[in-house]
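Working notes, structure below.
What you see is the complex with one protein chain gone and the rest in place.
Moving on to subunit A:
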Amino acid sequence: MYCLSLLEFNYSSIAGHLLLKKGKQNAMLAIIMLQSVTPTTYIAAHRTDPPPNQVITTDPRNILLRHFYQKSENKLRPKRAAVDNLAPQNGKQPRGPGGGSQSSTRS
């Protein structure tokens, strides 16, 4: 009921406004057009069903813990990819402690 009242209010105020400014004919034309136009509905062209075995769960860990786990997984995962990059430098000095700002080393 409230939305109806808003609609009437708007129509009347639009009509009143148009009447004052632009004359009677334009006001009537505007009201007729506003009342006859209905918005079209959108129908999807593809299937919108979710995948059959989809289960959405909430991660019980809070975001701080997720960051801790993520960072530690990154560190504990052995760096296989880096071996290829380091191959040409094998004969030179080994990786020093300078690259270990993120590791728990004694300063």
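Keep in mind that, in the parts below, a residue touches a chain if its C-beta (ideal position, glycine included) is under 8 Å from a C-beta of that chain, and two chains touch if they have at least 3 such contacts; residues count from 1.
Here is the rule we go by: contacts and distances are computed from a predicted model.
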*Would you mind picking the UniProt name of the chain not drawn here, from "aspartate transaminase", "Autophagy-related protein 13", "Light-mediated development protein DET1" or "Defective in cullin neddylation protein"?*
"Light-mediated development protein DET1"
*In the full complex, which residues of subunit A touch the absent chain?*
1-3, 5-7, 10, 13-14, 17-18, 21-22, 33-34, 37, 39-40, 42, 60-65, 67-69, 71-72, 75-80, 82-83, 86, 90, 94-95, 97, 100-107
